[in-house]
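Scroll down for the structure; my scribbles are underneath it.
Subset of chains shown; positions unchanged.
Should a chain be cited, it is by its letter among A and B, assigned in written order, with residues numbered from 1 in that chain.
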Amino acid sequence: MTVHPDRLFPADPATRDVARRLYAEVATAPIISPHGHVDARVLLDDEPFPDPAALFITPDHYVTRLLHSLGVPLDQLGLGPGADTARRDGRAIWRLLCTHWDAFLGTPVRFWFESELAEVFGLAEEPSEASADRLYDELSARLAEPAFRPRALFERFNIDVLATTDDPADDLAAHLALREDQNFAGRVLPTFRADRYMTPGTAAWAPALDALAEASGIDTGSYAGLLDALRSRRAFFRAAGGTATDTGVLSADATPLADVEAERIHLGALAGEISEADAAAYRANLLYRFAEMSVDDGLVMQLHAGVHRGTHRPTLERFGPDTGHDLPAVGAYTLPLAPILNDFGTAPGFHLVLFTVDETLFGREIAPLAGFYASVYAGAPWWFLDTPLAIGRYRAAVTDTIGFRKTSGFIDDTRAFCSIPARHDMSRRTDASFLASLVVTHQVSEDDALGIARRLVGDQPREVFKL
Amino acid sequence: MTVHPDRLFPADPATRDVARRLYAEVATAPIISPHGHVDARVLLDDEPFPDPAALFITPDHYVTRLLHSLGVPLDQLGLGPGADTARRDGRAIWRLLCTHWDAFLGTPVRFWFESELAEVFGLAEEPSEASADRLYDELSARLAEPAFRPRALFERFNIDVLATTDDPADDLAAHLALREDQNFAGRVLPTFRADRYMTPGTAAWAPALDALAEASGIDTGSYAGLLDALRSRRAFFRAAGGTATDTGVLSADATPLADVEAERIHLGALAGEISEADAAAYRANLLYRFAEMSVDDGLVMQLHAGVHRGTHRPTLERFGPDTGHDLPAVGAYTLPLAPILNDFGTAPGFHLVLFTVDETLFGREIAPLAGFYASVYAGAPWWFLDTPLAIGRYRAAVTDTIGFRKTSGFIDDTRAFCSIPARHDMSRRTDASFLASLVVTHQVSEDDALGIARRLVGDQPREVFKL
C-alpha cells in the first residue's frame, strides 16, 4: 500500500504541475480545525488509543454504514447494547473491514484510511483477508508506542487549533485543564452546541434543562430562564476560549416568537403538553435567538441544517443514534433564514456559516446569500459531501458568485482523531487542483493562486471563526 | 460515417490510455440486460424486422420526441390513429430523420444511431437529405438477409440474459416457448410489472382486474383477491424464469393501509366511487405490498418513480401514451419510502433497485440509502439521463458514498432491439473513462479498476438481479 505523491491532482500534465506547486505551498501548513468531534479528554489524559477496531471502525459511522450496506450486521461491528469494550472482539471486527476492503474502492473512506495507515502508522501492506491479522498486530504495536499517544500525534499532525463540540451543560473541565497544562501547547477550543434544548416534547428535554440549570445556576423552568442560562454558558464557553457555536437542525426555519408565546410553549412542554406545531415553532424561535445572542456576544454561528436523523427505527432502537441511517434532506436556507437575515444579516461582527448536505444549495442559496450579506459564509462541503469530487463541485458552484473570501475554509468534522491530517490533506490537494484549473485557463495567475491557497488554510478560517 | 475506436474516452492522453485498457477488458463481454422492453415474441417468431422507419423511428420516442420538437408533426412520423403499417410511408419517415440529422448532433440518440448503422448494419454513408434514399434501400436489403433476423442478431450481439417487461396477466407464452426451443440457447426472462392494478378510478382498472382474474383463476373483485392473484402470478413468473419486478409510479409514497381500508377503496372503485386521495392511498399501499411480496418470494423490486406521464393532453388524446411528452418530476425516495425501509430495509435477500430521472437524487437520496440498507441498490441513470455525460455525473455523485458494489450495473431499458449493443458499449466506455480518472488521480490502482470494470458488466448485475 503506497500513497502516491500526486494523488487527487488533475491528470493533464500542465495542470498537474501547477497543482503540485500550489499544494507544495500548503502541504505542511499547520492544521486549523474549527469544527470537529474529538473529545478534549483524549488529549488531556493522553492515554494510548484503544485497539484498532475501537479506534478506526466502531465509532466511525462512515465505515460502519458502508459495511452494513454490504450485509454486515452492526452488532458484528461492536455496536449495540452488548457492545461494551470488554466483550467486543476487536480483531474480528478488523477482519470484517479487511475482507470488505474492495467494496471501499473509489470512496473517500478508503482514501483516508490509506493515507492514515500509510502515513501515520507506516503500514506497507494493503488490508485484505490475508493481511488482516498481521495488520492488526502491527497497528496494536504502534498504538502502544509513546509516539502514537494523542499528544504526540497532535504535535506530529501540526495542529494549530482544534475545536471540539460540547453541550452547554458541559463543565469544560478537560478544556480548562488543557489550558492550564504547561506540557501542552496546543489550542483546544470548545464549541457551544445547544441542540438538546431545542426539542421540547421529547423525553430528553426536561433532563437537559435540569443539567443546564445545574451547570449555570439559573432556573431553566421558564423560557426566560433558559435564555439566561444559555447566555451565561455562552459567556463561560467564551471564557474557556470558545469562539463559535453550532446548531444541527432538520429545518432552518428561524421565525421568532413573542416571548409570551415561547414561554407558553415552554411551560406547556414541561407540563407534558405540547403539539408538534408548537415544538417546531419553539425550535424556530430558538434558532432566531441563537443568532441574536451571536450578534450580542460575537460567537460565530455555525448552522448544519437538513439531515433526517435516525431514520431506520429498528436500528435506532437497538443501536442508538449516529449509526449510519441519518439521511440528507431537501435543504433550504433562503426562505427559512429570512428573519435572521432581515434582522441581523448586516449586523457588524456577526458571522453565520452555512453548511449543507444538499448540493443544490451551494449555487442556488448559500453562495448568493454569502455574496450579499457580510455576515454569511459558505461552509465547506459536509458529511456525505466531504469528498474530493464534491469539494471540486462546491468550488465550481460557489466561486462564480463569491470567489474564495466568503468560504469557510476546510472543516474536518471528524471524531476520528487519526484521520485529521488525511482529511486536511485531501482538502488541500483538491483546492490546489481547482485553483490549478483556474490558472491553466488563464483566469487567475499562479501568483494569485498561491496567495489563495495559503489564505484558505490560514487567514481564511482564522477570520471566519475569529481564531 | 465512421465510429472512432476511442469515442467517449477522455481527451487527456494518459487517461485515455488507461480507459482504452479498461474498456478492452470488457468490450466483448456478454451482454446482461436485466431491464428492457423488447417483445419476447420477436425472438420466438424470428421474422425479419420491418422496414427501417418502423424499426428505428416510429416506436422510439427518443427519436420522435426530438423531431417533434423541431416542428415535425407526429402523424408524419407514422404515429396516430391512421398510422397502421399498411398506410405508413416508411421511406418518407426515414427521409424526415435524415433531413434533420444535424439537429441530433451532440445527443446520445445520434451516438446510438451511428454505432448501430455503422457497426450492426455496416453502413458507410452518413444520413442526409441526399443519402436518405440510398440508406433506406441499403437497410431494407440488410433487413431481408438471414443474418439480420432477431435470433442471428441476438447471437451476434452476444446477449447472455435479456429481461422483458410484462403484465401479470400475460400468459408468457413466448417466454415459455423460447425456453422449450432447442434451437434457441439465449436466456429471455419476464419481468413482472403490475402498474395497471395500481390505478383504481381509471377506466382501464376494472378490465385489468378482469384479465388478471382470468389469467390467475382468482377472483379480483376484492382487494384480498387482487393480492392473491398477484402473488399467484408472481409465482408463475418465477417459474418462467423471472427474477424481478418493476413498478413505475409518479410518487414513491409507500404508506401501508389497514386491509379493511384498502378493501373499502377497492370495492368503492369497482362501484365507480373513489376520491383522488383514496386512489393515491391505494397506490401507496400497493407499493408497500409489492415490497412485502418481494421479501416473501425473493423477486428483485425495481422502482422507477418520478415521471409525469402523458403531459400534453392533445397529443395524448390523438397519439396515445409514450409519444414523447412524459416529463421528469421532482423526485423523492427518502421520505416516501420510509415505510418500506423501516419494515423491510434490512430483510435478508430483499433487493430494491431505485431509478430516477431527477439527478439531484443520486447523491442526496439514492446513494445514502444504498450506503446503509443492504437491500437498496442505486439504479443506473434512466431515460433522459441514460447518456455519456449523465452516467459520468452519476458515478461522480454516488461513488463517494457507495463505491461500485451497491450500483445496479447498466440497464438499457430499450424497445429498440438493434440498439442494445450500442447502448451497452456506451456504458462500458463511460465507466472505463470514469475508472480511468480514478486511476490517473491515484485513487484506485489499474488492477483494481480492471476488476471493477469486469464486475460492472458481470457479477454486479448478476448479483443485484439474482441472475
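FYI, a contact is a pair of C-beta atoms (placed from the backbone, for glycine too) under 8 Å apart; a residue touches a chain by one contact, two chains touch by 3 or more.
Quantities reported herein were computed from a predicted structural model and do not represent experimental measurements.
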{"item": "Size of the entire homomeric complex in copies, 2 being in place", "value": "3"}
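As a convention for this text, only the chains that are shown with their structure count from here on.
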{"item": "Whole-Å gap between the CA centroids of chain A and chain B", "value": "40"}
{"item": "Residues of chain A touching chain B in the complex", "value": "3-4, 6-13, 65-66, 68-71, 102-108, 110-111, 308, 311-315, 324-325, 327-330, 357-360, 384-385, 387-390, 393"}
{"item": "Contact set on chain B toward chain A in their complex", "value": "10, 12, 14-15, 332, 334-335, 338, 341-342, 345-346, 360, 363-365, 367-374, 376, 396, 399-406, 437-438, 440-444, 448, 451-452"}
